[in-house]
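Handing you a structure now.
Missing here: one protein chain of the complex. Every other protein chain is in place.
Right after this comes chain A.
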Amino acid sequence: MLTSDYDPACLPDLLPLYYRRLFPYSQYFRWLSYGGASKNYFQNREFSFTLKDDIYVRYQSFSTQSELEKEMQKMNPYKIDIGAVYSHRPSQHNTVKSGTFQALEKELVFDIDMTDYDDVRSCCSAADICSKCWTLMTIAIRILDRALRDDFGFQHLLWVYSGRRGVHCWVCDEAARKLSVAARSAVAEYLSLVKGGEETVKKVVLSDPIHPFISQSLIVVEHYFPQYAVVEQDLLSSKASVDKVLSLVPDDILHYKISVKELLNIYQTEKNPMKRWEQLCRYAVQQKRTSSKKGAQYFDKEIMLQYCYPRLDVNVSKGVNHLLKSPFSVHPKTGRISVPIDLKNLDKFDPFEVPTISLICEELDKPLTAEEEDVKDKESETESGERRKIRDYKHTSLAKYVKLFDHFLDAMARSRKGEMLKKSGLFSLDKHDPPIHIDDDPAKCVNLLSHVSLSHYRHKDDAVFIRFSLD
């Protein structure tokens, strides 16, 4: 049996191995190049490394995949952050005229951190998480993923476990990467329902009409709430937690005092938390019928949202030049790899099953099965080091996460190809579609060609097109 026990003291020894044999460079490069559609997209991207002793180096950039590999293997960063695509190479930011070095594009990102839920978790606090409160992350992902797709029309969302106590989302659609700061903050605010700091008790207030986005989010919350909040978090079992819940019932509504008193009376005899919750909901229903006051009638929903709705760090999403921890970076405290999350099996995702760097490094030394050995022999004679590296991660627990990443990249490549064809008008059978448009940028044309195989050419002007673009 392999042990996944991770000791932070070993990190300096494990990192070189990880960066030499396991880190998925080719996928990583493929991701950040985005099909090479815009010039220097990868080259102008900022990376920042956190080295041993919290030494922080910003504005790293690399011109090729192999430069990135070499540099990472040399520096062995404890943590990697990804920043924006700039107007110039970030590594040369000091040499360009002040004011002209600017962040141009970046994925739209979201950062959800369990510490922001401290006032509504009873199981853990601060950086600790357990399988109970992890449900909060599941809810967050479901709600945000739906809204980003259905409401905002984004398609390429990469959800990543942060390695410790939260999740990140990278929205990679071209439209998302091009969003202005103002647009990013508008999206983040649209998605934020829980408002207020330490000086606010009631953090969710609903008013008529309930926006479709909120109704959709409520469906998700209502699904998880009874089991998660009432049963697992003991929402209505102790006096303190009951008081806390009842403090969220607005105090200026009709019959409030009577209701709460009655509720407390019932709670004297009724100890079952689920039944207690049902009682509370019954009062909410009654309230809806008798109260003419606007807004006061949703307190059951407001309670559910305050306890379960995703809490976003708006500032992370807002900035184009804000840095966020990179996928496949290692978390120095837990040793866990920041891996993509499979939304198809979201409810089964268990952060404690995510491989640690010590586990996968150990797996590297694990003797190969006879079969694997066989394949290896054959391949290693003919293939380059690059191929060997691919196989290296393939027989560790990292493999399935890299595969997820591959799927994500494939889907992005497919829609790029679709877009490209649509734009070129090359294969459009509809006469009304725009005719072939030869781009003035030869690089783009070549690029376009590389995305279509010759057998697809149907246009009689294809020959012209090809000659033109290769000129």
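Points to keep in mind about this one:
The rule is short, and it goes like this: a residue touches a chain if its C-beta (ideal position, glycine included) is under 8 Å from a C-beta of that chain, and two chains touch if they have at least 3 such contacts; residues count from 1.
Keep this in mind: contacts and distances are computed from a predicted model.
From the set "DNA primase large subunit", "Cysteine-rich DPF motif domain-containing protein 1", "ERF1 domain 1-domain-containing protein" or "Zinc finger HIT domain-containing protein 1", the protein name that UniProt assigns to the chain left out of the figure is "DNA primase large subunit".
One of A:Glu71, A:Asp145, A:Glu174 or A:Glu189 touches the chain omitted from the figure, and that residue is A:Glu189.
In the complete complex, the residue from A:Tyr6, A:Tyr19, A:Phe62 or A:Tyr117 that touches the missing chain is A:Tyr117. Which of A:Thr64, A:Ser131 or A:Ser215 touches the hidden chain is settled by the complete complex: it is A:Ser215.
Looking at A:Pro16, A:Gly36, A:Pro226 or A:Gly319, the residue that reaches the missing chain in the full complex is A:Gly319. Residues of chain A that touch the chain left out of the display are 54, 98-99, 101-103, 115-119, 150-154, 175, 179-183, 185-187, 189-190, 194-202, 209-215, 251, 311, 313-315, 318-321.
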